[in-house]
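Quick one: structure below, then a few questions.
In this view, the complex is presented without one of its protein chains, the others remaining in place.
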Amino acid sequence: MSDGNGLITMQLMGKSYQVPSGLTIMAAIEYAGYKLVRGAGCRGGFCGACPTLYRRDGSHRIFTALACQTLVEDGMCLVQMPFVPLLTRPYDLQAIVPQPNTLLQHFPEIAGCVACNTCARSCPQGLPVMDYIQAALRGDIERAAMLSFDCIACGICSSRCPADIKHYAVGLLARRIYGKYLAPPAPDLARRVAEIAAGRYDAELDALISLPAAELRARYEQRSFEAVADGAEPYSATRRYNSPMDPVDYQDELAG
Amino acid sequence: MQLAYYPGCTIKASARQHEQAALAILRALGVELREMAEWNCCGVVHTLTSANLIRHMAPVRVLARLRQQGAHEVVTLCDMCFNTLARANLLARQQPEQFAAISASTDSELRYDGDASVLHLLQVLRDRVGLAALRARVRRPLRELRVYPYYGCKLLRPSTVGIDDPETPTLLRDLLEALGATVIEGHLQSRCCGAYQAVDQPGLVAERVTATAAQARAGGAEAIVLSCPLCHFNFDTLQPRNGAPLPVFYYTQMIGLAFGLEPEELGLEARQIDQLPPLRQRDRAQAKGGAA
Partner (left out) sequence: MSMTIRADSQANELLQTVEALSGQRLAACYQCGTCAATCPFVAAMDLPPDRLIQQLRFGLPGVLERRAFWVCVGCDSCAERCPRAIAVPRVMEALRLIAIRERGDRLAVAQLPAATLRDLPPIALVASLRRNTG
């Protein structure tokens, strides 16, 4: 319990430690004297290396979180989960022909999904995990790719799944298939790459490179933004799939 | 008429033709099906023990989502989904302690007020649209076709959720006769095809579909007409290859043909039309601009 001088108690691997409140779990573990040689990565909530299981005082419930993103609480009893063992299914992306059963074929255990939603409730990114597995089960590869777009492959969902589904692997394959076979081709991109290869921008780039630093800085600060039409939203491929991590509305930044 | 619609995984994966045909005929009948905004696999089949309550979550979640989306009724095409959803619905209503345990394990995230009904499309066609309306919409009666209606098990049993008499069902016969077809019946028409045994005991399925097709053929039938996507798969792939397997169609496709819709609108491939000489002749007559 808290002792009034800003220190709180946490239990790590069964041992008690007094740590200052206001630290993240990861910082608290290091404050307690541990050097993290695994289970730590970007420290920014994006690499998925630090999944943590914990209990709170007085409750039987198990919670899950990322250690680098979650503040330690008084009475927390926690353990880290370096990785979740994954049965890898070898595949050759070049040889895959996307069909309704493709994801089911590579991960037949998704047919065991009981729609309990434990995965979505334990996802530290708030993603609709069950829904992308369901999309995969019915062959909607695009939807599976879009709904899983922001997955950081921390494995917390898989560790809690009663059917032992490896959600992040399913999502990854869905996104790879989508990117390679299903995403609409971008002719403008191909055209632009060809222009660059043909040297169309060489002269302009050479001129910029040889500018004095002050002149370059001035030009940078006076750069123009592409105007966004009134009411138009910045483009987002995933927006209609309601990803909670859709890009920020840049209108606010422009106006301010 | 507008109804919420639950497709189920298989309709979207390997039985798209059934949905395609259903939507086409319903358009012709003035019925609109609205696919549920977010739905999950129904978790077929209904779990039969008092343990493994977690397996009831999937179908109950479908019903909970239906209610969240503001609807009270949902229609499905797939017999297995219908059966699983209907039985889960009964459980939620009649065994509240079991349902309470399921809900509590999700921290009450899964909540269902028991206020939804599950319908099968055949029920809607028989009870809401009515066979008279169906008959009135027929433009090209299937007079030259002799068909054997196959019910399978999930549509009829258990009788607490079944939509017709499990011993002597008449629904498909009445429907096909309304389309002008000649209906051949036999006792095997409501005997299980073997369903999911196709996964690892296909011999069981092969024996059943062979016997049923033989009965149909002996009665003079040229095709089997059915409702369930799994029965369709079993009849389509597990009849013996030597000799000619009896072709199998969804009842939605038969209705569509009788309505005069084009085979492509009904998800029918050329090879399927080819399997039925009467249909092939109609096609040719149609192409020539001739009368039916």
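Observations, loosely collected:
Think of it as A and B in the order they're written, each chain with its own count starting at 1.
By definition in this document, contacts are C-beta pairs under 8 Å (C-beta built on N, C-alpha and C of every residue); 3 or more make two chains touch, one makes a residue touch a chain.
Since the structure is predicted, the reported quantities are computational estimates derived from the model, not experimental observations.
Here the missing chain is touched by one residue of B:G114, B:P141 or B:P158, and it is B:P158.
Only one residue in the set B:N52, B:Q94 or B:T168 touches the chain that does not appear here, and it is B:N52.
If you put the hidden chain back, the residue from B:P166, B:G186 or B:G260 that touches it is B:P166. Screening B:L110, B:C192 or B:L276 against the full complex identifies B:C192 as the residue touching the chain left out. Although one chain is not shown, part of subunit A still touches it, namely residues 87, 99, 101-102, 104-105, 108-109, 111-112, 137-139. Within the entire complex, the positions of subunit B that touch the omitted partner chain are 8-10, 13-15, 41, 43-45, 47-52, 55, 78, 80-81, 153, 157-159, 166-167, 191-192, 194-201, 203-204, 207-208, 229-230, 233, 237.
One rule holds for everything that comes next: only the chains that are shown with their structure count from here on.
Listing the residues of subunit B that touch subunit A in their complex gives 7-10, 12-14, 38-41, 43, 54-55, 57-58, 61-62, 105-107, 109-110. Those residues of subunit A that touch subunit B in the complex are listed here as 61, 100-101, 104, 113-118, 121, 130-131, 134, 137-140, 162.
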